[in-house]
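Reviewing the structure listed below.
Only one protein chain is missing from this complex, and each of the others stays in its spot.
Showing chain A:
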Amino acid sequence: MKNKKLFRIVSAVVLFGAAALPSCKKFEDIPPPQTQAESSQVFSSDATATSAVVGLYYQMIANNLTLMNGAVTVYTGLSADELSNVNPNSDYDAFKNNAIPANSATINSKFWTNAYRYIYQANAVIAGLAASQTITAGVKDQLRGEMLFARTLNYFYLVNLYGDVPLVLTTDYGISGALPRTPVVTVNQQIVADLTEARQLLSATYSTATNVRPNGMAAAALLARVYLYQKDWTNAEAQATAVINAGTYHLESNLSQVFVNTSAETIFQLARPTANTSEGSVFIPASGSAKPTFIITGALLNAFETGDLRKAAWLKTNTTGGNSYTYPYKYKVRNSTTVTENNIVLRLAEVYLIRAEARAQQQDITGALADLNIIRQRAGLAPLVITTQAGLLSAVMHERQTELFAEWGHRWFDLKRTGQADPVLGAFKGSNWQTADALYPVPLPQILLNPALTQNPGY
């Protein structure tokens, strides 16, 4: 009897112990996730690291009307004297009337938050590449160059939209989350340094058959623009000349071919596999009798000289209910799964106009005039003969207005950087315009989350 009892106790302990046994093999250890990859794995091979790079390009154009996909064009177009929304709409009205509330969702998510999301990914790739021992050296350089370019592109728009912005170069949220706004000058220094490095790291030819990933010339073209904004005329001219002389790009003689995805003047474009451009879908109305969401302003329409072929090729008018509505028609596909148009970020025509302006600023009247007239000639306009620097600079500004309209906010940034915002927009917008409107408000939700952030004046 006693033995039987003992046997039962022993067997219970054994049974209990057996049940507890899996813990020795660390029951709580689970295999890594199957549908996601750890950072160390991503940066273990050339192929997966490349996926992390192209993944950023995809993110930048995944959604319509976001920072890198049409938002800069539309919203700064409304803020400047280019675009106007036809029907009352509280989001668009705020930009058109230069009365953006500091808690605007567009300001917060479409511009600020999107930019820093892309910057995070660029920083994450740069860090991942640096830590990797297994990626081929050449590929490493190429990918680092691409990410420096992509990061710069985002900072370029941030700094020109908001002024001082936090310069985040790390993925460590403990550091980046508390950063105050960095002065524009410092951000610009970083932009120049990064682009200069990217230009060296990236090859002059494209890594892919089409120009949907940046090469050295894309870095040079963006660098030319950055130098121009910084009034560094010599360097702006030098970078522009490098792009023009590369021989890779040619102005399309047919204006209808400038914005197709095979355009010979495109330096860098972002492509979607099953969709055309955000701008095309936003600007082009559903039918020939429908009212467009946005029309171009009278100021822009009047800026086209008589005989300017761009007026017919890049604008279109719908007439409905006795009213006519003229809208941007650079991109011609509204909606199709057959992709013929991509989001063009940099193109040769802008580079000619950069060089024209840089040369004019350096008193190279002949050189400037030559570049300017190349663009005018393509638009079917007679070459200009100007002898004064002031006259030439104003002609370049005018040409930029009609060549680069409704494209990545060129007009808005041009007015601001040349000191023309107050006179031009003051006259155009009337009492709605205040000098402080030249900078967008730092999103209020961000100020609430980061006490180190300050607001721009006037908000």
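Methods note: contacts are C-beta pairs under 8 Å (C-beta built on N, C-alpha and C of every residue); 3 or more make two chains touch, one makes a residue touch a chain; residues count from 1.
Here is the rule we go by: contacts and distances are computed from a predicted model.
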> Any idea which of "Phosphoribosylformylglycinamidine synthase subunit PurS", "Cobalamin biosynthesis protein CobW", "Chemotaxis protein CheC" or "TonB-linked outer membrane protein, SusC/RagA family" UniProt assigns to the chain that's been left out?
Replying inline: "TonB-linked outer membrane protein, SusC/RagA family"
> Among A:185, A:290 or A:427, which residue is in contact with the omitted chain in the full complex?
Replying inline: A:290
> Hey, which of A:89, A:234 or A:363 is the one touching the hidden chain?
Replying inline: A:89
> Which residue numbers on chain A touch the omitted chain?
Replying inline: 5, 8-9, 11-12, 15-16, 19-20, 22-23, 27-40, 42, 48, 50-52, 54-59, 62, 84-91, 93-94, 97, 99, 101, 103, 108, 112-113, 116-117, 119-121, 123-124, 166, 168, 171, 173, 176-179, 208, 210, 212-213, 271-274, 281, 285-287, 290-291, 293, 295, 320-321, 323, 325, 334-335, 337, 444, 446-453, 455
